[in-house]
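With one protein chain held back, the other chains of the complex are shown just where they sit.
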Amino acid sequence: MKAEIARARVPRDTTNDYTYQMAAERRAFVKEKTGVDLTHVAEFSFDPAILPGNIENFIGVAQVPIGLAGPLHIRGEHAQGDFYIPLATTEGTLVASYNRGMRLLTECGGVKTTIVEHSMQRAPVFICADAAEAREFGRWVGEQFDEIKAQAEGTTSTGKLISIGQYQVGPLRYLRFNYTTGDAAGQNMTGKATFAACEWIERTFPGNVRYILSGGMDTDKKHSHINMLLTRGKRVVAEAVLRKELLKSLMGVDTRDLFFMRQVHQCGAFLAGSSNNGAHAANGLAALFIATGQDAANVSESHAGINYSQLLDNGDYYWSVTLPALIVATYGGGTGLATQRQCLEMLGCYGRGKANRFAEICAATVLAGEISLAAAVLHGDWVSSHERLGRNRP
Amino acid sequence: MKAEIARARVPRDTTNDYTYQMAAERRAFVKEKTGVDLTHVAEFSFDPAILPGNIENFIGVAQVPIGLAGPLHIRGEHAQGDFYIPLATTEGTLVASYNRGMRLLTECGGVKTTIVEHSMQRAPVFICADAAEAREFGRWVGEQFDEIKAQAEGTTSTGKLISIGQYQVGPLRYLRFNYTTGDAAGQNMTGKATFAACEWIERTFPGNVRYILSGGMDTDKKHSHINMLLTRGKRVVAEAVLRKELLKSLMGVDTRDLFFMRQVHQCGAFLAGSSNNGAHAANGLAALFIATGQDAANVSESHAGINYSQLLDNGDYYWSVTLPALIVATYGGGTGLATQRQCLEMLGCYGRGKANRFAEICAATVLAGEISLAAAVLHGDWVSSHERLGRNRP
Amino acid sequence: MKAEIARARVPRDTTNDYTYQMAAERRAFVKEKTGVDLTHVAEFSFDPAILPGNIENFIGVAQVPIGLAGPLHIRGEHAQGDFYIPLATTEGTLVASYNRGMRLLTECGGVKTTIVEHSMQRAPVFICADAAEAREFGRWVGEQFDEIKAQAEGTTSTGKLISIGQYQVGPLRYLRFNYTTGDAAGQNMTGKATFAACEWIERTFPGNVRYILSGGMDTDKKHSHINMLLTRGKRVVAEAVLRKELLKSLMGVDTRDLFFMRQVHQCGAFLAGSSNNGAHAANGLAALFIATGQDAANVSESHAGINYSQLLDNGDYYWSVTLPALIVATYGGGTGLATQRQCLEMLGCYGRGKANRFAEICAATVLAGEISLAAAVLHGDWVSSHERLGRNRP
Partner (left out) sequence: MKAEIARARVPRDTTNDYTYQMAAERRAFVKEKTGVDLTHVAEFSFDPAILPGNIENFIGVAQVPIGLAGPLHIRGEHAQGDFYIPLATTEGTLVASYNRGMRLLTECGGVKTTIVEHSMQRAPVFICADAAEAREFGRWVGEQFDEIKAQAEGTTSTGKLISIGQYQVGPLRYLRFNYTTGDAAGQNMTGKATFAACEWIERTFPGNVRYILSGGMDTDKKHSHINMLLTRGKRVVAEAVLRKELLKSLMGVDTRDLFFMRQVHQCGAFLAGSSNNGAHAANGLAALFIATGQDAANVSESHAGINYSQLLDNGDYYWSVTLPALIVATYGGGTGLATQRQCLEMLGCYGRGKANRFAEICAATVLAGEISLAAAVLHGDWVSSHERLGRNRP
């Protein structure tokens, strides 16, 4: 009997489940099952009626504290000017640390940001009778690109199929459909479009072929080397030149020490098989993502990064961060919810035509965090050890 | 002039910044700078006085919708019984999909969960004069383990230093300090302890050596292969046997097709250089992390996973998910905040002695999501194509 | 004094160094310096005059034993029939083991082989002023493809430039020139062609750009993930269906156990971060490469592999091996030397128009080795433990 009760299903109203009433009923259900009164979870400032497409079995909200960092001066192609960045996190010092990096960057003249590529994927796999048929299938797909594109784009007003990567293993032909997706992140859009394309392919290909809509190559919601190489979402670069004197006066660190540390970190990252040869891109991205209604699960892909830097002849320090798989949206998904929209608006990033701007802000934010943490590690070490971190000596 | 104004610093009260007043002032500042009135962000149900250690420059909250999934029956060592899982997300279908997987798992007898390893790291690098000295340094560190342990543990009541991994590149000796950290995630605790140990090492080692507290090997806030191999946080396994009939009746999918798909996915993941040979661990983890006050940036490490499965002789399907780098806490960080604590409490996971239980719930949740999505991909394909996904034919 | 003597340079005749005389002088020099009389090294059966382009400072030869394996029945597109394979190795059991695998494969009807892709690379990097210029540079390169192709192909009668991959990090634009190279491995040909192309690009691009002919992305003489994905040399598949009864009678192993082992190996390879989820492709390839005058250093790239298999409904076992980066030649390099040429000839693979045939033989050989070793591991274990390796039980 107890098991029966315990397994009572979560209450749902199949006619309209997005109501204050149903949220309250489910909270009551939780209280009955677990004894916990979700008083704080119940405190939200919007009508549940806005939630279809964002959540099921709604019971209330997580209230995640937002801290304000900035100003961060950005000289991008889409983001230009001084920005105040909302960071939703529960990790102390995160906002302070990013804020410190933003100050340095801003005083050094700001961050240059550039989006160098954009492409969102679905990667179905086609299963053929053998490797030779798979190769022929692949050739056929290449020849039919225009028709496949038409089929895929027939399902979406925004998504554009730009190319299809092909990767064969034995009799399996993995196709990686690459789309531009406007201001949406595009996972659903590309899923639907690719499904239409695959159905057409399966129907039309003059041979036997079966497919699975995802063959594990996408790689959706997970880091992968293919993302590093071939981009997922946006490939964005943030660059800045740190003035030697400003780095010293604001953070107590010498640019040469910073460059020395970079050598050591590059080695460490290569040795560890890391997704990022920097320090903590995930921190800034997760905080920005939660504040602005991005899909926080995409931190798994988006946190990948490649830092490249040079010590300049005048002692200044050039630092670039490349994010190869930044997945962001300013339209659709969680971007229209109450607090999320306000946070996007304060960045001038809500709605259509804003995703590039927002991507640039993300990359600039990441760079601020990298600088601040690197300097902190160096400075702490340096002070406590009463000697400068040696440099230029192996 | 305009630049001056634009760059006005964010208001702070250096005596007490964690007040309604200061939050309001900063929102007013945002309004002045950006024109955006953060009305929803302002709606939170707790006193900002609780926030020190969680956020700086607090302005309000992100309200992230929580959906309720479950019941999920877990037969773990720490988590036992039926659980209702709070998932904070803005991605439609996520809760429904996990919920569906939980139902199947529960009807199949539940999920077995096991924590097989626990270890949190800091990885300083010691810079020596050459490779031979670095090797000698490493030998010395090995001999001094007891003393180093004493130094490290002198800074914490919870953290225990269990081993020090050593990895050499040229004259660099990377040390990976492995700790158990009780119910905290432990990044700060291990940072402090390792700092104390490093200071002692630098002081005591009878030779010249310098160090940087992080050499990029940790690998904190990023996926890495070292995490896959050697664990970061908790290494947790969730296992279940899916009954052939139940999988068919609830999800319309045959276990043999599921197993076929697994072969294809394993290939795809290997080919892509993926952090996870499953589908979307990051989805469930990010949603659980946000709901319960985990550090959402740790999705970058925690989403790594290895799926291993077998088609049993009776047609049932054994599926295991191993999360090698699950970083969770039930104490400290964001776990004590208003909504976060309530969500932990509804899982019976708030406070000391609960981290293992929570880790098991996370792993079981991930497994539910994997099953549901795999079945959805298969079934969609199957129905639409009016033929069963071929199996056992290459 | 001693140091002076010790450092006497190796004797060379700048007018004609490829003579019996100079080889003998250098051996005398070795004897003087080391006391070792290179009597066996001196025993070679060809005139040193054939060696320019293959070696410098020639002193004699390594005599590497060759064993004969086969027949191996291949049903490829270029290789058809029964082949006897010369394997040069000093590792006992290697020839016997491959031979055993070949017998099984041949009795099962042979190996189907398919070349699914071909492309050899040079990957220069262009260094731009910033990320935006690098992106523009990349766009320009894309537009100039026809002219770049003309420049590159002007240096070679065989190489054809088929595409240029572009990968950006900060201000760096890595270009991966993909060529077909006929029957040569093509590293030199593509180097020369790419150099010509780069010079033209640097001269013609209306902006400032500098380049390095290799930016570390090629990736020449080393394994890399980009090779796994995008092919280097030839991407070749070998497939076979192992008959359940034959596997049992010839190797004492059940196909179900083999499939079980494959699951475990796939997991192990994924966990280890391996270049190959099979066992020992490098063994067969190194032995074939040495026998036939291939560049043995290319074992580093060529040994990568992806095994994909299925247990068929009738209990037979489908096994495919995909080699994504097989680098072979039948023309140029060491292929024309005395023993090397004879070994190519006995495969019908010497000279122009034979590289595809040889690549198929390589892949079929690898598959034979995989099967034999897997069966040996299983059978040894099985016998000694007096119980069948369990299968289908997790």
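A, B and C are the chain letters, set down in written order, and residue numbers restart from 1 in every chain.
What we mean here is this: a contact is a pair of C-beta atoms (placed from the backbone, for glycine too) under 8 Å apart; a residue touches a chain by one contact, two chains touch by 3 or more.
Values in this document were obtained by computation on a predicted structure and should not be read as measured data.
When the omitted chain is restored, the residue from A:111, A:197, A:253 or A:306 that touches it is A:306.
For the options C:79, C:104 or C:125, the residue in contact with the chain missing from this view is C:125. When the missing chain is restored to the complex, the residue among C:137, C:167 or C:358 that touches it is C:167.
Considering the whole complex, the residue from C:65, C:154, C:207 or C:353 that touches the absent chain is C:65. Not every partner is drawn; the one left out touches chain A at residues 225, 228-229, 239, 260, 263, 266-267, 269-273, 277, 306, 308-313, 318, 320, 392-394. Of the residues in chain B, those that touch the hidden partner chain are 77, 112, 114, 116-117, 130-132, 134-135, 138, 167-172, 225-226, 229-230, 235, 237, 239, 273, 306, 308, 320-322.
Everything that follows uses one rule, which is that only the chains that are shown with their structure count from here on.
Chain-to-chain contact here is organised exhaustively, every possible pair of chains being in touch.
Chain B has its Cα centroid 16 Å from the Cα centroid of chain A. Rounded to a whole number, the gap between the C-alpha centres of chain A and chain C is 38 angstrom. With each centre defined as the average position of its C-alpha atoms, the distance from chain B to chain C rounds to 40 Å. Looking at chain A, one finds that residues 130, 167, 169-172, 225-226, 273 touch two or more other chains.
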